[in-house]
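Heads up, one of the protein chains got dropped from this complex, but the rest are sitting where they should.
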Amino acid sequence: MSESLDDFRARARSWLQENVPEHGSPMEGPESREYALAWQKRQFEGGWAGLTWPQAYGGKELSVLQQIAWFEEYARAKAPSTHNALFVGMNHAGPTLIACGTDEQKAFHLPKIMQGEVIWCQGFSEPNAGSDLASLRTKGLVEGDELVVNGQKIWSSYADIGDYQELLIRTDPASSRHHGLSWVICAMDTPGITVRPIKTMAGPAKYAEVFYDNVRIPLSNIVGGLNNGWKTAMATLSFERGTASLALQISLSQRVEELIAANDDAGVSDTLMDLRADAAALRAMSYQFAIKSETGPVGSEGSMIRLYFAELAKRVASASIDIFGIGAPQVLAEHGLGFDYFDSYSETIAGGTAEIQRNIIAERVLGLPRGSR
Amino acid sequence: MEFGWSPEQTAHRERVQTLLGRELPADWDDIAVHGPGSNAQTAFSKIFCKKLADEGLLISHWPKEYGGNDMTVWDQFIMGEELWAAGEPRGPQYMNVNWIGPVLMRYGNEAQKAEYFPPIASGSVVWCQGFSEPSAGSDLASLRTKADKVEGGYLVNGAKVWTSYAGLATHCFLLARTASAGKGAIVILLLDMTSPGVQVKQIPALIGEGDIHEVFFTDVFVPAENLLGEEGQAWEIITFALQNERIGIPRYAFSRRMLDRAAEKLKADGRFENPVVRDRAGRALALCEAARLMVYRVVHQRATKAPQDAYGNLARWAIIQADHAVNDFMTEFMPEGLLGEDQMQIAHHQRAIAAGIASGAAEIQLNLAARRYLDLPSEPRRGL
Partner (left out) sequence: MDFDFSEDQAAILSGLEQLISSLNIEAPKDAVFSAYSHALDAELTEGGFLDITQQEGFGLLDGALIVEQLARLPVSVEAATSVLIAPSFLEDTTRRPVAILQGALTKAARFLPMAKTLLADIGDDLLRIEIPEGAVEEVETLFAYPYGRLKNPEALPSVSLGAGRLVEFRRRWRIAIAVESAGLMQSALDQVLEHVKTRQQFGRPIGSFQAIQHRLVMAAELGQAVRWLGFKAAWSDDEGDAAIAATFAQDAIPRFCTDLHQFCGAMGLTLEFPLHHWTYRLRALLGELGGSSAQAIAAADAVWGASKNV
């Protein structure tokens, strides 16, 4: 007999009350890795990891509604942001492996992710392949049962502290554009990999460049088939555009409510009410999308949610500064609201820029003719 | 750099204001609300423009040799600003004096000048602009109205659309396509609107009464002497015409006047005490004043005979922002005005809706400024 949603929620609330760490996460480096892994391990041991992941690999296979209830309680309890070093593993690599991986790949990697043993990082973008991802050039040549990888990736979040990387490379040297790519699991301790962290204007080194010099990766690490990487990568990105930001959206509306509670200036209260209304609308769109995704394939509406969230996150970050004033301690403090504000600029860039999302919405949701690119 | 007016300019502005105070009838607002293309305002324009002509102000910015007074660019502009803020009592005739005349001075032959100038100078004709077509709006180059060469002239067939003032126009500044290929394909014809085969149909629209029409041409004969310039010169002439047309209209002046009016009404009702209302009014005000300075910068460019840059396109964008902000402000805080209580507000609302569309869509302004002001590379026209 299954637990009612209310009971589930109550159980989540009481567990979170007792287990949410007292202090926030360090911003970067090995300390942030240890923090993220320890918190994930704690959730796993409490039975709160991989809520929608398959039971066969240690997940809970719960409903989307339960997942939502968990995220709501999670935000209410001010648990550590899910936009941390675990994000790629939980929201990209894990779901991609579930959708496209082999049994061996799933059995090896999914438990490690859920149990807080590994950090994943992303390896899609290159210096000349950003929005135009299909123009990527990092090569992986098949030699025996290995790929030999040479090239460079950039904007690889958490590469400096990562164990594995979801790596998108060109494995058919004669191919161009979307053809001949492969999605590969790359162990970051493989010889030939060099990581150079990049400082962002928000402060910490959130990104990195990764260089590959004859890096040998077993063919068995290819996910979704050799030269079929574009399809696998699109699956990855559609997770990001769809339900991955659910937790972030819920904590964003929580943050709006906190701002409303903190504000005593009538001049900005109309802005705050706008934000509250938009946050509620976003959640409604997003819940509906998540519930729909449980029963069948979903369309490109995920891009609308992703875009809406990204722009709202920027507005909330901006409003936070306005409320406290530029010289306020909350704003100027290390990792304060000023940091959040500049960090929020990445929302409309990472994971497909707002312009790319708008193109997708225009073409696939509104049915407008395709422009020349 | 300085932002003040000379004593002469101030005196000139006062002279125009005095004239308006004297010549506008008590029920002027009731006339003006119908828009420059309405029957009422066109009828009044014939009275008012005659008065302006008597005062020596109708074509005073024209050179002396054409009956003008070589009025400075700034004085002409100051007059335009006052007239536009007052609801443009010249009605459709502002086009005659602002750009039809100057274009004819530059490209017309002596016979054309002799024929067309006297009625413009006396304020008794209405010109309309036959540019847009059903399939050639923002993309003017794709126009299809035909001008086939025949014995002694051209035979025109086709249709124009969105033509302002066509219902009362006596003349049309018409763009049409001949059978020749390439640059020579487009010609400008000065068409007599009473020619057989011209049919005008008013389009009911959101914007003001009589503002937009369809004009149909069925085997309309236009004599060869009504060709303006030479075949092949059309784009040059149009570019010159648009430079004169688009900068001349200080639309923000009307929006600013409406905003002042709105503030007074809201104060009288006690609603101006609401900080949100004043906040929003202040932002709309800033947009109006930004548009004003952007336009002044364009006028300055012309007054100093500096080469025309794409500042006019930037200024148009600024004006559109101002029109929309004032309209949005009044719609949100004074919706009662749009429910029949305030005809002027309704008129402003209608014009603001059209602000980003009429006489060169906002997107076209942005395209032109991107290329000519920011020097950005062109977007490939088709495919890769």
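Going in written order, the chains are labelled A and B, and every chain counts its residues from 1.
Methods note: contacts are C-beta pairs under 8 Å (C-beta built on N, C-alpha and C of every residue); 3 or more make two chains touch, one makes a residue touch a chain.
Just so we're clear, the structure is a prediction, and the values are computed from it rather than from any experiment.
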Touching residue (missing chain; options A:49, A:62 or A:154): A:154
With the missing chain put back, one of A:144, A:191, A:296 or A:327 would touch it. Which one? A:327
Which is it among A:43, A:105 or A:125 that touches the chain not included here? A:125
For chain A, which positions touch the chain that isn't shown here? 125, 128, 130-132, 135, 154-155, 198-203, 207, 267-268, 314, 318, 321-322, 325-329, 331-332, 334, 338-339, 341-342, 345-346, 348-350, 353-355, 358, 373
Touching residues of chain B against the unshown chain: what are they? 1-5, 9, 74, 260, 263-264, 267-268, 270, 272-273, 275, 278-283, 285-287, 289-291, 293-294, 296-297, 299-301, 304, 313-314, 317-318, 363, 366-367, 369-370, 373-380, 384
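Here is the rule we use: only the chains that are shown with their structure count from here on.
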Centre-to-centre distance between chain B and chain A (centres being mean Cα positions), rounded to whole Å: 52
Okay, in this complex, where on chain A does chain B touch? 266-267, 270, 372-373
In their shared complex, at which residues does chain B touch chain A? 275-276, 279, 379-380, 382-384
